[in-house]
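Missing here: one protein chain of the complex. Every other protein chain is in place.
Presenting chain A:
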Amino acid sequence: MRKWIALILVMTVLVLTGCSNEDQIALDQSNEPVANSQSSEGNDKSMVIAVNAEIISLDPHNISDTLSRSATNTMYESLLEHNNSMELEECLAERYEISEDGLEYTFYIRQGIEFHDGTALNAEAVKYNFDRVTDEEKNLRRRRNFLQVESTEVIDEYVLKIYLKAPFAPMLDRVASLSIISPKALEEYGDRGIITNPVGTGPYVYKEWVTGDRLVVIKNQNYWRSGPQIETLTIKPILENGARIAMLQTGEADFIYPMPTEQVNIVANDANIEVIEGMSTIARFTFINTSKDFYSDVRVRQAMNYAIDKEAYTNVVRSGYSTPLSSHVPASIKYHVPQPLYEYNLEKAKQLMAEAGYPDGFKTHIWAPNDTENMRGMEFVSQQLAQIGIEAEVIPMEEGTLSNSIYSAQTPEESTVHMWYVSWSAFDFDGATNSLFHSRNIPPTAPNVSYYRNPVADELIDLGSTEVNSIKRAGIYSELQEIIWEDAPWLFLGSDVLLSAKRTTTEGISVGPGGAINSREASTSK
């Protein structure tokens, strides 16, 4: 009997520890303006954004994923910014000048702006940021955007000059990608400490980040322009699509991104929910490894493009939320020129295959990550190619294994990839072209996985990236798009339509074409 009592005691202790931990959590929560369904009905005006992945880091100079950018954008700003139509606008810089030779950029910084810690924003502070991100020792993720920067110089309190090694046309886009961090905070917390102590000039001030659970930011009371109409904003990673939608249905979330394409019907009848469509900079395509025998023939690659029913792709793989790719860059990218589509024409495709010497097709394989959406895309491609006799085995791979298999090849001969179903997103034309098509960027250097090597294209890519005159640049890129389209080193598939969804009470939150969430003017009528 004594032992029974002991057992009951143990059980009780276990339950009680569970409970007391519980109470602890409940207590912690009640002291904080953390948004949940109960508190959001009051007047504290808090909002929750549910997203599909976890924030990796809050150091804006050392991130390469879009979600971390969405998160840091709540607290940080840059000299310039892209609006939702992908046009550049002044932000922390009031205006700028570019020298004739394209080597000197002068930025006039807006006066009277303070970082969240009270430090003044001036040319010195901006220079500090440029010096940090271009530091080779630190090797921060964003350094790759500023390889062309020779040096920066403070001209006067609010004027900064950037000197380039060579003219670099996308420079302004790259400047827009550099968030400005308080130099005082960087000094104080160091390169690692800044991750959990973000200090910027943005519309929200950092409150807390519980990795894997939530990022909470509060309204910046000293914001320099029109800002949010709410007190607290919480970003929560909700990986499961069904759960993210459920949160929107109950009002626990005010905005979700992405809205899963296949579940739009579920919320279509809910009067409290609105689904928002937007164009994107995301291109979906399949690399065709041109260094492999059968793929070295341009007729084969064109035939494959003719064999793909683009409309079916949109409907089957993207539930209707995609537009056919009409160039290697999506229509949202500046300098995009639509090319005549490879229409769905099996006769033509078969004829080209016969001319190339493969009337009966051949055996090959296609790779992609093993998640549902990539699997569906890859299977679709395989099934379409089967119509012209190409037997493409579908090989799903876990992401790490996949990238290892691609980048471990030191030469084109060593490469084992035949086709890779993938997506790409970039801000500017050069970013959406250079590393994918220039011959110096074949693996392991960079992801030109088509092993596309066309000297004319190489020259145009280089010319385009240094031509500062935008009319001449447009001419160069127009020619380049034609050449790449004609050479067909890809299966050109589609460009995503971005889907997000919100409660009808939610205003001022949007998703830009790059997939970053802008919550600067968030407000709610709930």
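In this section, a contact is a pair of C-beta atoms (placed from the backbone, for glycine too) under 8 Å apart; a residue touches a chain by one contact, two chains touch by 3 or more; residues count from 1.
One rule holds for everything that comes next: contacts and distances are computed from a predicted model.
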Which listed name, "Glutathione transport system permease protein GsiC", "Transketolase", "Response regulator" or "Stage 0 sporulation protein A homolog", is the one UniProt assigns to the chain that has been left out? "Glutathione transport system permease protein GsiC"
Filtering A:111, A:445 or A:469 for touch with the omitted chain leaves A:445
Omitted-chain contact residue, chosen from A:84, A:99, A:119 or A:196: A:196
Who touches the missing chain here, A:84, A:249 or A:323? A:249
So which bits of chain A touch the chain we can't see? 3, 6-7, 11, 14-15, 17-19, 21-23, 25-26, 29, 34, 36-37, 54, 56-57, 59, 62, 64-65, 136, 139, 141, 143-144, 192, 195-196, 210-214, 236-240, 242-243, 246-247, 249-250, 252, 398-401, 403-405, 407, 424, 426, 431, 435, 444-447
